[in-house]
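One protein chain is absent from this view; the other protein chains keep their places.
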Amino acid sequence: MASMTFQVFMQHLTNGISLGSLYALIAIGYTMVYGILRLINFAHGDIFMIGTYVAFYGVTLLALPWWLSFIVAIIFTCFFGMTVERAAYRPLRNSPKISVLISAIGVSFFIENLAIVVFGGRPKAFPIPPMFNKIINIGGVSIVSLTFYIPVITLLLLMGLVYFIHHTKTGMAMRAVSKDYEAARLMAIDVDKIISLTFGIGSLLAAVGGIMWGLKFPQLVPLMGVMPGLKCFIAAVIGGIGDIKGAVLGGFILGLGEIMLVALLPALTGYRDAFAFILLILILLVKPTGLMGQKLTEKV
Amino acid sequence: MKNTKRILNIISIIALIGLLFIFEQTFDSYKMRIVNLCGIYVILGLSLNLINGFTGLFSLGHAGFMAVGAYTAGLLTLSPAMKQMNFFMKPIVPFLAEVEWSFLPALIMAGLVTALIGFLIGAPALKLRDDYLAIATLGFGEIIRVVFTNTQSLTNGALGLKGLPTHTNIWWTWGIAFITILFMVFLIKGSYGKAFKAIREDEIAAEAMGISLFKHKVMAFTMGAFLAGVGGALLGNLLGTIDPNMFRFTLTFNILLIVVLGGIGSITGTVISAVVVTVAMEYLRVLDEAINLGFIRIEGIPGMRMVVFSLLLMIVILFYQNGLMGSNEFTWDWFLEKKFLKKSGKKEVKQ
């Protein structure tokens, strides 16, 4: 540890921040859906994967300019997420929780397996536009420009999201539905539409996260969404599921924690993927509602 | 009536033994493997159903339990010479180096070790509910896999174990499957099984009836883990090779598929569905492979099989939520009643 120079430390830190931003972006999708439906959207990680693949095919197969391809991918993923909700969750709105959870797992497996068939199991290299690949030098610390862009884009999207939720009518309706589903319905809010919209926004953020993930780790495989998906759900739980600020906090804790664990204790590198789960279990045992979550009590 | 049922029970047991005997005589090793897998999936399906279906605890850590069972039995049955060959990266821990147990004690030990792990995981995790429990157990399953990948001198890490003695045969798998069925029937029929169901139906009411939630949940979870460990051990010694990557979440998914298709909370449903799903999984391999129709060759699509299966699960959960049996059981009463009713119905028509 003593041998670690300031430059190296800063590199790890920026790396952790950019990974944390990606986690945060994806975790928001989980938290928003959970806030409204009290459901783990197991397919969220796969929606993220779809976003990355569409962007990939946009550039390679359709030869679109990269920015256009990214926009197309984001819009496509948005609708894809809404379709998943419509097909797998909406029919089970009044079913026991266990059925909905199984449906969530089922649709996730379906998307993954379909992706293996359609996209093929072999890894694909994600094309990186040169502007994300430049080395920039800030105060002796050289980082890839992407590492800088990721937190900035995340921050912009977050600000947009917070504005949308707090200052628009639809956002208000969304908050109402997440507070009390039945009451919102009685207030003539179209609950189904709001839920659909929530999935759309969550998927949009997942697509942006996916594309940036592809730029950062440019290897696409159909199961690429599984681990980040699980980890981001964990991030959402750690922060307090249902709370957007919590998801962001959880994302950063997880991203920074993972990078720092590997940097400071290289002997534990093999356990990197277990880190998130261990953190999850610790948090759940100490503060089951997460760092910023509120207590939900069942009415007796 | 009671005697009729007893006779029917005895007849069906003899028929089952006869059937297994015929299989043994006539089936090739590929088909035998499927018969074995059916028996193993019966055990695994029932153990997951005990936790998820009867006690209502949504647990997704089964693959981890199976890994513990498979590795325990594997390390206990592997001969010292084979151990030396396997552990060329890093020597095995001394206390396991010279061990070579026969199969039955190894199986029991696999169950016990897994039950212990199940208890250690369950004790903290079962304070959580529903999806929190699901994600925590899934997490524990993953942690077990990651730990097994990294403990080189205990599990041989990512290389896995090769050359396990293939003790598993249909008498072991179906014998244990049969014992598991009896175990479940008597457990569920009894007072403790009823307490489990009460917890599934309504935790608050169950607790108000004086049922200690924690004690009964941990009990169900530990027993389920025991059975999953035995199932994993049978699987390991059937395949002869195990590695941590076998025990991914996909494996839990397969078992969940069996439980859901059979009917959550039905013993007979799980048994039937375990056999059907296992056979179908093999049968549908044709989807992945090329079919040669002589004049035309249809290229198989690798992975199509799993697409079909996940689609099947979705259809069942969306349109036939109760699965094959719901939470009902196949009983002789039901069978006889249906038959006799039919007969008397016919008589009436004649008159």
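Order of writing sets the labels: A and B. Residues in every chain begin at 1.
By definition in this document, a contact is a pair of C-beta atoms (placed from the backbone, for glycine too) under 8 Å apart; a residue touches a chain by one contact, two chains touch by 3 or more.
Definition applied: contacts and distances are computed from a predicted model.
K.L.:
From the list "Xanthine dehydrogenase family protein subunit M", "Putative CoA-substrate-specific enzyme activase", "Metallophosphoesterase" or "Amino acid/amide ABC transporter ATP-binding protein 1, HAAT family", give the UniProt name belonging to the chain omitted from this structure.
P.N.:
From the listed options "Xanthine dehydrogenase family protein subunit M", "Putative CoA-substrate-specific enzyme activase", "Metallophosphoesterase" or "Amino acid/amide ABC transporter ATP-binding protein 1, HAAT family", the omitted chain resolves to "Amino acid/amide ABC transporter ATP-binding protein 1, HAAT family".
K.L.:
Which of B:100, B:207 or B:329 sits in contact with the chain that's absent?
P.N.:
Considering the complete complex, B:207 is the one touching the chain left out.
K.L.:
Of the listed residues B:21, B:186 or B:283, which contacts the missing chain in the full complex?
P.N.:
B:186
K.L.:
Considering the whole complex rather than only what is displayed, give the residues of chain B touching the chain that is not shown.
P.N.:
Its contact residues with the unshown chain are 183, 186-187, 190-195, 197-198, 201-202, 204-213, 219, 327.
Just so we're on the same page, only the chains that are shown with their structure count from here on.
K.L.:
Whole-Å distance, chain A centre to chain B centre, using C-alpha means?
P.N.:
Result: the chain centres lie 33 Å from each other.
K.L.:
For the complex, which residues does chain A have touching chain B?
P.N.:
So the residues of chain A touching chain B come out as 38-40, 88, 91-92, 95, 97-99, 101-103, 105-107, 109-110, 112-114, 116-117, 121, 226, 230, 233-234, 237, 270-271, 273-274, 276-278, 280-281, 284-285, 288, 298, 300.
K.L.:
Which residues of chain B touch chain A once you look at their complex with the stated criterion?
P.N.:
Chain B residues touching chain A: 52, 56, 58, 60, 124-125, 127-128, 130-132, 134-136, 138-140, 142-143, 146-147, 149-150, 204, 249-250, 253, 256, 260, 264, 301-304, 306-307, 309-311, 313-314, 317-318, 321.
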